[in-house]
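Before anything else, here's the structure in question.
For this depiction, one protein chain was excluded, whereas all remaining protein chains were kept in their positions.
We just call them A, B and C in the order they show up, numbering each chain from 1.
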Amino acid sequence: MTVLPYLVAVWIFLTGCYGLATSRNLIHAVGCLAVCQASTYVLLLAVGYRDGGTAPVYSDIKPGSRPVVDPVVQALTLTDIVVGATVTALLLALVMQISKRHGTVDPDELRELRG
Amino acid sequence: MNGWTLTATVALGAGVGATVWGVATGPLRRRVVAQNLSSALACPGLLLLAQGYGRPAYIDLALVLALLGPVGTLVFARLLADDLAEDPPHAWGVTFAVAGYGAVVVLVLCAVTGPGRAMVKLLVIGALLIGGNLVASRALSGGFARSRRG
Amino acid sequence: MDDPLIVVVLLLVAATATAAVAVRDPVRQALVLSVLGVALALLFTVAQAPDVGLSQLAVGSALTPLLVMLSVRKVRRRQGDGKGRAP
Partner (left out) sequence: MTRRARLIVLALGGAGLAALLIAACFDLPRFGGPWHPYGDRAVHASLARRTANTIASVNFDQRAFDTVGEMSILFASVLGTVVLLRQTRDEKRALPQPEEVALPVRRYALVVLPVAFVAGLYVIAHGQLSPGGGFQGGVVAATALHLLYLGADYRALERIRPVGLYEICDALAACAYVVTGLAGVLAGTAFLANTLLPYGTFNTLSSGGIVPVLNAAIGMEVACAVVVLLARFLDQAVEIEEESGKP
């Protein structure tokens, strides 16, 4: 039970990698990369969790009244989610350019084109 | 673990679990409906969790989901209009059931909260959630019916 | 304290992520990714990280699907055009 969150993170990462390697469509591959990213969020938050804790946001509770979870990993994750979305956008832009240049988004066909 | 989180566990496990199954299998018309219902089911779950943890601050999440969940469905309704026009989804029974579930959760929480700013916020979230859910369903079943490219 | 809740939501996320990889058509994958965003937001809430959940909801519910769907439309239109003419 105590390692289940870590194992879930490993599972998500490996599935994402499998999808990335066997994908026949670059847009699908970008989606798989987003799944891989999600595994890092799960791992980071699992490391920062504390039993019975609550969020260290003191707008509605008094400081010190309840145990709190780790804010540092949350800060890392939260910036990465938004930045990750813009990186996904950059990759999708690359896919559009590939489609314009080569007329296909299948990685196998692209390899044949290069010869 | 209290009654609120227990209810949330059951509702999220069964409801969102079913939408995951619905979105991963079957024809396109079932998948878009499942996507719409996933946000409509998760939003009351977030409200229940906020109550269960005793943290009114968590309600902001439900507010954002009630606003942006239907927007996500509108994205699909708009960009898949041609595909959906051939085979439009008809799932009004499930949609109204889920909307009723959202209404019940919001009303129960309102009764517990008592009058005040928090209750107004809850009612706004409820209105946005149910209105958004119904409009998004409407959009899926022919909101962009005579769509051309654009 | 809320162990069953965390386990349920973790399994939900794992199942959705697997489905997101297994569904090969980009359009249908975008639908699953959108549900994955909601499931992740639930997990973050349960793990007491409302800021992160908010971030995931903002990005995952509308922005990512819109980006993917627009890319699919562009790529399909190109290939639809290209099939009529010689490449």
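Just so we're on the same page, a contact is a pair of C-beta atoms (placed from the backbone, for glycine too) under 8 Å apart; a residue touches a chain by one contact, two chains touch by 3 or more.
Every value quoted in this text rests on a predicted model; they were computed, and no experiment measured them.
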TODO: Write out, one label after another, the shown chains that touch the chain missing from the document.
DONE: A, B, C
TODO: Among B:17, B:88 or B:143, single out the residue that touches the unshown chain.
DONE: B:143
Open item on the list: Need a quick check: the contact residues on subunit B for the chain that isn't drawn.
Closed with: 57-58, 60-61, 63-64, 67-68, 70-71, 74-75, 77-78, 128, 131-132, 135, 138-139, 142-150
Task: Hidden partner chain, residues of subunit C it touches - done: 50-51, 53-55, 58-59, 62-63, 66-67, 70-71, 73-74, 77-78, 81, 85
Task: Missing-partner contacts on subunit A, residue numbers - done: 2-7, 10, 13-14, 17-18, 21-22, 46-51, 55-60, 63, 67-75, 78-83, 85-87, 89-90, 92-94, 96-97, 100, 108
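In this text, only the chains that are shown with their structure count from here on.
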TODO: Please flag the chain sitting at the greatest distance from subunit A, going by CA centroids.
DONE: B
Open item on the list: Based only on mean CA positions, could you tell me how far subunit A sits from subunit B in angstrom?
Closed with: 24
TODO: Using mean C-alpha positions as chain centres, tell me how far subunit A is from subunit C in Å, no decimals.
DONE: 10
- [ ] List, in ascending order, every residue of subunit C touching at least 2 other chains.
- [x] 1, 22, 30, 48, 50, 58, 72
Open item on the list: Residues touching two or more other chains, restricted to subunit B: which are they?
Closed with: 53, 55, 57-58
- [ ] Sort out for me which residues of subunit C touch subunit A in the complex.
- [x] 1, 3, 6-7, 10-11, 13-14, 17-18, 20-22, 24-26, 29-30, 33, 36, 40, 43-44, 47-52, 55-56, 58-59, 63-64, 67-68, 71-72, 74-75, 78-79, 82, 87
Task: Touching residues on subunit C, where the partner in the complex is subunit B - done: 1-2, 4-5, 8-9, 12, 15-16, 19, 22-23, 27-28, 30-32, 34-35, 38-39, 41-42, 45-46, 48, 50, 53-54, 57-58, 61-62, 65-66, 69-70, 72-73
Task: In the complex with subunit C, residue positions of subunit B that touch it - done: 1, 5, 8-9, 12-13, 16-17, 19-20, 23-24, 28, 31-32, 34-35, 38-39, 42, 45-46, 49, 53, 55, 57-58, 60-61, 64-65, 68-69, 71-72, 75-76, 79-80, 83
